[in-house]
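Note that one protein chain of the assembly has been removed; the remaining protein chains are unaltered in position.
Going in written order, the chains are labelled A, B and C, and every chain counts its residues from 1.
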Amino acid sequence: MDIAASTRIPAIALTGVSPAARRKLDEVEEFVQNRCIPAETVFAQQLGVETKQRFATHHSIVEDLKEEARSRGLWNLFMAKEYCEDGAGFSNLEYALMAEQLGQSFIASECMNCSAPDTGNMEVLLKYGNLEQKKEWLQPLIDGEIRSAFLMSEPDVASSDATNIQFDIKRDGKDYILNGSKWWSSGAGDPRCELYIVMGKTDPCNPNPHRQQSVILVPSRTAGITVHRMLSVFGYDDAPHGHGHITFDNVRVPTANLVLDEGRGFEIIQGRLGPGRIHHAMRCIGVAERALNLMVSRAAEPKKKPFGKMLSQHDIVMARIARARAEIDAARLVVLNAALKIDNGDPKSAIGEIAEAKILVPEVLLRVLDDAIQLFGAAGVSQDTPLAYMWASARTMRLVDGPDEVHLLQLAKRETRRASVIRQKQARQETIMAEICQDRGITRVDPLHLGWTAQTKPRL
Amino acid sequence: MDIAASTRIPAIALTGVSPAARRKLDEVEEFVQNRCIPAETVFAQQLGVETKQRFATHHSIVEDLKEEARSRGLWNLFMAKEYCEDGAGFSNLEYALMAEQLGQSFIASECMNCSAPDTGNMEVLLKYGNLEQKKEWLQPLIDGEIRSAFLMSEPDVASSDATNIQFDIKRDGKDYILNGSKWWSSGAGDPRCELYIVMGKTDPCNPNPHRQQSVILVPSRTAGITVHRMLSVFGYDDAPHGHGHITFDNVRVPTANLVLDEGRGFEIIQGRLGPGRIHHAMRCIGVAERALNLMVSRAAEPKKKPFGKMLSQHDIVMARIARARAEIDAARLVVLNAALKIDNGDPKSAIGEIAEAKILVPEVLLRVLDDAIQLFGAAGVSQDTPLAYMWASARTMRLVDGPDEVHLLQLAKRETRRASVIRQKQARQETIMAEICQDRGITRVDPLHLGWTAQTKPRL
Amino acid sequence: MDIAASTRIPAIALTGVSPAARRKLDEVEEFVQNRCIPAETVFAQQLGVETKQRFATHHSIVEDLKEEARSRGLWNLFMAKEYCEDGAGFSNLEYALMAEQLGQSFIASECMNCSAPDTGNMEVLLKYGNLEQKKEWLQPLIDGEIRSAFLMSEPDVASSDATNIQFDIKRDGKDYILNGSKWWSSGAGDPRCELYIVMGKTDPCNPNPHRQQSVILVPSRTAGITVHRMLSVFGYDDAPHGHGHITFDNVRVPTANLVLDEGRGFEIIQGRLGPGRIHHAMRCIGVAERALNLMVSRAAEPKKKPFGKMLSQHDIVMARIARARAEIDAARLVVLNAALKIDNGDPKSAIGEIAEAKILVPEVLLRVLDDAIQLFGAAGVSQDTPLAYMWASARTMRLVDGPDEVHLLQLAKRETRRASVIRQKQARQETIMAEICQDRGITRVDPLHLGWTAQTKPRL
Partner (left out) sequence: MDIAASTRIPAIALTGVSPAARRKLDEVEEFVQNRCIPAETVFAQQLGVETKQRFATHHSIVEDLKEEARSRGLWNLFMAKEYCEDGAGFSNLEYALMAEQLGQSFIASECMNCSAPDTGNMEVLLKYGNLEQKKEWLQPLIDGEIRSAFLMSEPDVASSDATNIQFDIKRDGKDYILNGSKWWSSGAGDPRCELYIVMGKTDPCNPNPHRQQSVILVPSRTAGITVHRMLSVFGYDDAPHGHGHITFDNVRVPTANLVLDEGRGFEIIQGRLGPGRIHHAMRCIGVAERALNLMVSRAAEPKKKPFGKMLSQHDIVMARIARARAEIDAARLVVLNAALKIDNGDPKSAIGEIAEAKILVPEVLLRVLDDAIQLFGAAGVSQDTPLAYMWASARTMRLVDGPDEVHLLQLAKRETRRASVIRQKQARQETIMAEICQDRGITRVDPLHLGWTAQTKPRL
């Protein structure tokens, strides 16, 4: 076995990780490597090939691993004690390190009840749900008995800007009536998905564009809902999880299902995003590490000797391995720093750090995966390595929760707020400089001063 | 003023920085911003334009600032207590943060007696020098009275691999006789440079290629030495510091000038490099921050309105600012992590982390500077901004102490040492997987299985 | 309609394109845009979703379009008159322009009987086949009645280097007996694929590594052949075409099926590759143009207004569109130049130009597609645009016929052959320079000359 994960924690993160978290981290790694990764093939076989079947199958291997994980105390690791006494009680930093290990296997997150979007949805219920809502929905989620989806994106608008959302939530007596289309509802393909947490507009005319939205809980089997199809990702259906395209046609839900009050939808999704992005990002780091391991292994494959030399003897290959190592390590530090910033304050204080992780991590991961694919040749794009599927998933990371460009512009806005302070500082430095020159009787002369006039311009 | 440097320490580094270091950090920042940066123009004026003069001038502004810095306790900040009771006693992590501030001004490092290569040279004397050597050379360096150079690179060989060095050190009674050529001897242009620490071969036939080298102290005014010229960096001469091209023609030096014993030169340079690379890297981060500040300021310049919009209203500009912010922050974390790894162990244990910093930081810096130049238009390449000079200096960072490629290959070698462990792990996972399949009676079928034979291949 | 393709021929290529070819080019474009692209959806529907069905379906839409294309004279456009009197008789340059149009639709190449690998296979038969072989296999290929595959790559070796091939062809009386594994046998999934052209070794011990290989014709329904499965490209199966993984277990084929003589396999594949790479590359250009059209269209979509502005009002989007335009145009010129070089000489004389096209075109295409995907958001990775599938196919272009790295190294070898000529020229220039200096009494002085000695080194 490679040295344990706890011994590979970056030096700078070490003091933030308790001995208990280190032990747990190693247990997670051990479970992922020896239980989950070997079970991936079984999982794939149980899925089968026919679309309808893939979204309607009991995956006994995952259920067995869930039981095993729970019995080992590898369950709901993401959950803070703050909101839930059953919570594992790890800090964001500590859980981030575990999420990296989870990311190494396609099925590990679910096996330990730590998979998106359920984690984020549980957090919404923990933070904002009332007692009734918690009892009905949170408990079965905590127990891994049901799954859930968060319905936010819409096909017809640029919904990465939540103010553009069109989904209609209209009050009618003791009910709300819901109408509209949602897509990229991840997890909605799973037959065990019983709960939709839906973002829509209760007050589309509110002059404050951030008070128009509300969030409501909708049982997935409510009349009027149609799950039309799943969306594919570069040919993959992501079954049984899936990314649903769903319409609501006069769907009735009791008013008691509203989370918090009308108009607080924006606030709820804001609170949901921070830690979720950390989880995503660290799973990506785990994927990148798995890809790097594959590269290292391939480079040492004795059968593959283009031009008579093993791949590890080609420095073009070695340079890519080194670059992967360096960039993954850098990306990890960015995420861990963001996680710790959340731990020290709250997601809002860490908004810049989270944006950095959101932007940089998928870039690094995609580059590493692309190099890994290239190293494996045609096998790299096929079903014979996990790389192609990893790449396809990674590519969506530049789009989910808003495309890169949105995050870049928001980060830039934060940065340019400093403009006037910087310009004042520059002006002050200019003043001091002028004073020093004056004090010392120095006249500033440009190094390429000529000072030619009509009279003094030289002639040859 | 921007919020103080101590409040901008990355969350993940915070616990490693003592309150005293935070206070010192802010003092350093204040001195750099209000004393050093405004003095840069004065320094440039004192340098003048004529080559011989530029390398033979008394820069009273720097000497005045040195005195001021020393009186404020901003002196030799890099120096550990471990080797020197006068040392400032900061950890590598703490000093790294200060080095970032030093990097913001071209003259700040020297003003606080923290400039390369003197810092590294002092460390050599501190660690390896005997009492006599320390008394003669270390003390005036510590007091900022003289400067020094480290003579390592040679023009005729690929000397980034120290085993290729050809400089000859031959014993002759109580003297050594030195012959050979050195170049890129940084600092040798300064008239105050009194000491050359020279790497050469005392035992070129030693079968161990790492025992052939020795390091010797040479007063710069010894007969037989010629400083032919300075090397330019793009069009800059880096006066008065300079990068010397120097020849030794039967230069005699007493044997007492040898550092440690014959054959230990390799060991000495190894010990010298780690922290030095951290200092360089963090100064680069400081340069990048200054460049980013210039970008932010320029984007808010009301006079510059291409196509009728301020630069900050062009999202192509904003995306670059955001990318700079994210990449600088990532690079900083990489360096700080390497610094802390040194603090926790020694430079050798941190060799991978240091290599990552060495590779990534100049890349980020060059990209930020290039974007900044583009934002300033033609002013960016000229003497009207510091950007062009910063870029030229940054470009050398991909070459000094060995080109990127050397560090990439060394990092890759470390990484590929894991190959057999990884391949064993993969084999074990395969075995477990096969067992699970067998236990559950699962036959693996490829998702695109056809199994056509001559008999079963379909006909239309 | 956009202005006709013939009016968009690059200025520099114009003189090489006959009026007849220009007319044909516009007919091809018209057929692709108005007949093929609209039929793609029908084709997809006829394919269905179930794997076995997808590789065993009669696609009436394609057969209908083939008939229509043939009746319009849009048939076998790639075929030179040189080898075949039925050939369309266009030059490589002319056909390259048509291939670009074909590339815009997934089904157009097949509809006009110009799809790989059949085109290359027909060329093999045209150039190297004997009369019997032509009669039996070439004619039905020319008529579009059957399809074919070229079996070259092997799963267990780095077969991009053909000397590594292990497939065994052993003579046994009037037969050859074939044993071995092949994969990435593109086209082998099609039920109409009746012919395998197989590369193997008849003489594995021949001291000349390029005389060990032979090429043999194998009917796809011969006993002993198993088509195990298709290989996926990311999540796509490329049905009905497919990329087969095939084994040969004592497969018997008459000796008459050998192409040319034993040991000439290498020569045959060499002759096959040149024009084929041009076709691939130009189809890639067509794909890129389709993607760029999608970008332009999306940027003008009134419904998509992130931050209140249409995408075309964001300069980050516009810069990508411009870059796509410029890079596609550059890539096209590279391919057309290579095509013309083949026309002027032969594929061998154009080997450098072909390698350039092979390296540059997929890079450009992948970048354009990636930007297009980003512009479409999540729709870009899904089945709702053709972009994800285009990207997956394009990614294989960096691997088929050898990975990029192989082509880069071969191109570099050609380039470095010039080293001695260049070094001689440099030496001669040095000599002339020295003479001029002498003649004019000029002493070379370094611009940063100091010439300090122990005596003259300045003191402050």
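In this section, a residue touches a chain if its C-beta (ideal position, glycine included) is under 8 Å from a C-beta of that chain, and two chains touch if they have at least 3 such contacts.
Quick caveat: nothing in here was measured; it's all calculated off a predicted structure.
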Touch criterion as defined above, residue of B:Ser153, B:Asn257, B:Ser312 or B:Thr416 at the omitted chain: B:Ser153
Positions on chain C contacted by the hidden chain, ascending: 1-2, 10-16, 33-34, 37-42, 44-46, 49, 60-61, 93, 292-293, 296-297, 299-300, 312, 315, 318-319, 321-323, 325-327, 329-331, 333-334, 336-337, 340-341, 344, 350, 352-353, 355-356, 359-360, 383, 405, 407-413, 415-416, 418-423, 425-426, 428-430, 432-433, 435-437, 440, 442-448
For chain A, residues in touch with the removed chain: 51-52, 55-58, 189, 191-192, 220-232, 237, 242, 314-316, 319, 446-454, 457-460
Hidden partner chain, residues of chain B it touches: 49-51, 153, 155-158, 160-161, 164, 183-184, 231-237, 243, 303-307, 314, 316, 373-374, 377-384, 388-389, 391-392, 395-396, 398-400, 403-406, 409
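In this text, only the chains that are shown with their structure count from here on.
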Best-connected chain pair, where connection means C-beta pairs in contact: A-B
Chain whose mean Cα position lies farthest from chain B: C
Cα-centroid distance, chain A relative to chain C, in whole angstrom: 37
Length of the line joining the C-alpha centres of chain B and chain C, rounded to whole Å: 45
Multi-partner residues of chain C (at least 2 other chains): 51, 231-232, 237, 314, 316
